[in-house]
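Take a look at chain A:
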Amino acid sequence: MSEAAGIALQGVGKTFRGRGKVIEALRDITLACPAGSFTAVIGPSGCGKSTVMRIALGLEAADLGSVQIAGQVPRAAARAGLTGVAFQDAALLPWRSVRRNVEVPLEVLRLPQAEHGARVQQMIDLVGLNGYENALPGELSGGMRQRVAIARALVTHPQVLFMDEPFGALDQILRRQMNVELQRIWAETGSTALLVTHGIDEAVFLADRVVVMHANPGRIVEVIDIPFDRPRRPPLFADPAFHKLCDHIAEVLHGG
Partner candidate 1 sequence: MADDRAASGHALRNVLILLAIWEIVGRFGLVAGGALPAPSAIAARLWIDRGDYPPHVAATLIASGLGFVIGNLAGIGAGIAFALSSTLLRIFRGVNIVIFALPPIAIAPILALTLSGMAPRITLAALGVYFVTMTATVIGLSQTDSRAADLIRAYGGGRYDLLRLVQVRAALPAILSGLRIAAPNAVLGAILAEFGGGGRWGLGAYLLGSLGRAEPERLWGIGLIATAIAGLSYAVFALLSTRLVGATRAVTLNAALPEDKAAPGSLRHRLTIAALTIALPFLLWWGFIKLTGVPEMIAKTPFAVVDYLVLSPGAESARAKLGAALMQTLPITFVGMAAGLGFAFLLAISSKLFPRAIAAFMPVALVTQTMPLVALTPLLVLVLGRGVGLTLWVTISVTFFPAFVTLAQGIALVPRSAEEVPRAYGASRWSEMKLVTIPASLPYLFAATRLTVPRAILGVMIAEWLATGTGLGNLLNQSRGYLDYGMIWSVAAVSVLLAVVFYLIVVGVERRVLKRLGMATAE
Partner candidate 2 sequence: ATSALTMQASWINDAEFTGYFLGLDQGYYAEAGLDLTYLSGGPDVIPESTIIAGRADLTLTSPDTTIKAIAEQGAPFKIIGTQYQKNPIGIVSLASNPIHEPKDLVGKTLAVPPVNVISVEAMLKMNGIDPASVNIVPYAYDPTPLIKGEIDASLDFTTNVPYTLDQAGAAATSFLLYDFGYTLFNDTVVVTEAVLAEKRDLLVAWLRASRKAWAENLADPTVWPPKFADSHFKGTGRTIENEVYFNSAQKPLIESPAGIFALTDDGIEKCLSALGAVGIVGTHEMFDTSLLAEI
């Protein structure tokens, strides 16, 4: 299981032939996230982060290369209920209440609601939406919608968790809280996590390895190991070693 639960991209390439122009969104992306690891992907806007994730989820086909999730092709892993995802756009179903939106993965995977009811509530509480269970997405603020998406991503205890800028619309405080919670859940479930983020500090705080991408063509320029012990606690954000790593990543990101 251990090796099998990882994420492995091998020489993945993808070119979009849009009407704007031809865009080489990904070139030769090779990335192996061992089972139980936490990987953060960081890179400028438009460098292909979301595309990597969509290919790993089987939502987009790669032109080149191969993808394995927990040793299976992406669609198979998804069908087996191994994956969980929070998209960059919250993608809530407008006619479903908060609770029923969080339940969607359970329904797709045909997991009995009775067993998972408590878990649903737990996740709603976790993202601070207690009391909003019956609200419709149209009655929520932007950040609240994003939180519903986070709750939904976590509700199935996924073995492989993909999150595309899940905290972009949250304030600092909530973002930190969510960082800590995410680390806890990840550690508890022993899952493999891939997080796309623009927050360097967030990436360093959470990840075992930070993957830095550049654009045109979208490619991986460096993979930086993050050595801090687990569990990591908020004071880490003030640690000089932490800042040094952040600065290094910023440099790499800068193209330095």
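A word on the picks: all candidates are chains of the complex that A comes from, given by their letters.
Here is the rule we use: a contact is a pair of C-beta atoms (placed from the backbone, for glycine too) under 8 Å apart; a residue touches a chain by one contact, two chains touch by 3 or more; residues count from 1.
These numbers come from a predicted model, not from an experiment.
Colleague: Considering only this complex, which of 1 or 2 touches chain A?
Modeller: Answer for chain A: candidate 1.
Colleague: Applying the document's contact rule, which stretches of chain A touch candidate 1 when the two form their complex?
Modeller: 54, 57-59, 75-81, 83, 85, 87, 89-95, 104-105, 107-109, 136-138, 145, 156
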